[in-house]
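Of the protein chains in this complex, one is absent; all others appear in place.
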Amino acid sequence: MESARWLQLQRTVRFGDTDAAGVMHFHQLLRWCHEAYEESLERFGIPARHLFPAPTWARPPSQPEAADPGAESPSVALPIVHCSADYLAPMVCGDQLRIHLEPKLQDAGAFSINYRFEPLDPVPAASQPLGEAAAPRPLALACTRHLAIDRHSRRRCDLPTPIRRWLEMSGIGLGVRPL
Amino acid sequence: MESARWLQLQRTVRFGDTDAAGVMHFHQLLRWCHEAYEESLERFGIPARHLFPAPTWARPPSQPEAADPGAESPSVALPIVHCSADYLAPMVCGDQLRIHLEPKLQDAGAFSINYRFEPLDPVPAASQPLGEAAAPRPLALACTRHLAIDRHSRRRCDLPTPIRRWLEMSGIGLGVRPL
Amino acid sequence: MESARWLQLQRTVRFGDTDAAGVMHFHQLLRWCHEAYEESLERFGIPARHLFPAPTWARPPSQPEAADPGAESPSVALPIVHCSADYLAPMVCGDQLRIHLEPKLQDAGAFSINYRFEPLDPVPAASQPLGEAAAPRPLALACTRHLAIDRHSRRRCDLPTPIRRWLEMSGIGLGVRPL
Partner (left out) sequence: MESARWLQLQRTVRFGDTDAAGVMHFHQLLRWCHEAYEESLERFGIPARHLFPAPTWARPPSQPEAADPGAESPSVALPIVHCSADYLAPMVCGDQLRIHLEPKLQDAGAFSINYRFEPLDPVPAASQPLGEAAAPRPLALACTRHLAIDRHSRRRCDLPTPIRRWLEMSGIGLGVRPL
C-alpha cells in the first residue's frame, strides 16, 4: 500500500553530510529526521509558525498578526524525549534517498515517528535473487518520540489539534486529502 | 532577465537551523551555499561522484565501475579557499527562500559563486512605497571561491571539464539547455 | 567510585547548539557523544590518525611517515551501527556539563559506549529533599554501538589493538594508568 504524499519525502546526501571515511556522518541522519518531520507537516498544510516558536517581530508586513490567529508563538512545545537510529548500509555524497515517515499517537500528550531511509532508485529486480521481495532494502531506520509540554506551566499537556489531525490522517493513510 | 533553471533554487528554513534568538544561526547559511552549489551541478547534469570524492566500495551493484568512466574518485579537488556572507534580514523557521547562484570563472584553475537569498513570496507590490522596484530585497548575500587542486601532486591545476562547462553555460544564462 | 580521567569529560552548551525553543537542539547531543569518544581516546593516548582516516598528504613535515608506523590510514573502520538518546531535562546556552563515558566490549569485533550528561555544578545538597542521594540527576543519556570493518574486504573483523586496550582499561576503571 502506498502511503500518503506527505509521508514520502526525498533528500540527497550532500558533501557536508559526509566525514573523512567518505560516508554520511551518523548524527546527520537525526537532523534529516527532524527536517523530514517539518516537511511532512508543511505538506500536510500546517505552517511552521503554528508549531515551532519564532520571534513575533520577524513576521513580514504582508502577514499581520490579526489575520492569522495561530500566528503568535505556539503555547505548546513538542520536545523530543527519545531518539534512536540503525545504520544498515553506508550512504555517500550524491545518493538520492526516499524517506518514509510513520507517525503514531502514543497517548493524548505524546507521539512517535518512525523513519525508513531507502535508495530512491533501488537495485532493479532483474539483478536480485529469485523470489526476493521487490521492496528496497532500507539504508537506515530511525525513531523520534515527542511530548507535548505547556510552555508556561512546563507540565505535560494534550497535543495541539493540528498535530493530532496529522497523526490521525497519517494512520489512515492512502487516499486521504490533507487540510 | 530570468536565470537558468539550475541557478534558481529553493529551500525552507528548518527548526534546527535556528538558535535561541529565534532566527537562522549565521553559519548555517554557508552550509546552504554549498548544498545549493551541489544541487545546481546536479540539475545541470553533473553527477556528484564526478566532482566529489566517495569510497569506491560504496558503488551499488547496479552501477559497475566499467560502465561509468567518470566513476572513480575524481583526480581534481575543488576546495573552498575563501567565503563571506552578509546578513541583511533575519530568517525564521518555516521561511521559504529563493536562492540565486551566479558562478564566475576566475582563471583556468579557479572560480567563485555569488549567492543571493530572497523570500520566495516577497511582500506584494501594493504594500511597497510608490516607485520602488519590484525586485525583492535580499535577506542575505554570500560568496565562495574555489581552487582546482590535483589530488596527487597537491598543486594547482586546471578546472575539470564539467565544471568549466557549468561555468560557461551559467554565464550565458537564460535559454541554454544543460547537458 | 570515581572513573578514570579519560572517561570524565566536560563541555559547555554553545549558542549554535540551541534552537528557537531556547534549548539544545536534540541531534547536537549525538555530535557531542562522538566528540567525547574522540577526546577520551586522545586522553588515553591513542592519536586520532591511528583510528580515523585522513589523507596521507596532510601529514606535517615534522612527522615523517617512517617515524610513525601507525600513521598510514587505518585499515579498520569503526562505523556506528546504532545510536540512541534520552533527553531528561533541557539544556541552555552556557550550561556546563560533565560527560561520563562507559565503553563496553560486545564481542571481538564490536563495542558500545554509554554516555551520561550531568550538570557540572549540580544543585547543592542543602536544597535537595531529605534522604535523596547526592548523585546529580542526569540531563541526558545516550548510547552508540560500533562495528569493526576491514576497509578492503568490507567484512567484519576484530577490533584494533589500541581500542581493545582502551575498552579493557575502561572496564577496570579507577587507578589504571593510560598508555
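General observations
To keep things simple, chains are lettered A, B and C as they appear, and every chain counts its residues starting from 1.
We take it that contacts are C-beta pairs under 8 Å (C-beta built on N, C-alpha and C of every residue); 3 or more make two chains touch, one makes a residue touch a chain.
This one's a predicted model, so the numbers in the text were calculated from it and none came from an experiment.
Residue B:34 is the one among B:11, B:34 or B:100 that touches the chain not shown.
Think of the hidden chain as still there; on chain B it touches residues 20-23, 26-27, 30-31, 34, 52-55, 77, 79-88, 90, 144. On the side of chain A, touch with the chain left out of the figure occurs at residues 15-16, 18-23, 25, 27, 57, 92-93, 154.
Annotation for chain C: contacts to the undisplayed chain at residues 12, 14-16, 18, 21-23, 31, 34-35, 38-39, 42, 47-49, 52-55, 58, 60-62, 90, 92-94, 119, 121, 123-124, 127.
Keep this in mind: only the chains that are shown with their structure count from here on.
Counting the residue numbers used at the interface between chain A and chain B, over half appear in both copies, so the two copies meet with largely the same residues. When C-beta pairs in contact are tallied for each pair of chains, A-B comes out on top. Fitting chain B to chain C on Cα positions gives a rotation angle of 180°, stated in steps of 5. One simple way to say how far apart two chains are is to compare their mean CA positions; for chain A and chain C this gives 28 Å.
Shared contact sites, meaning residues of chain B that touch two or more other chains, fall at 15-16, 18, 21-23, 92-93.
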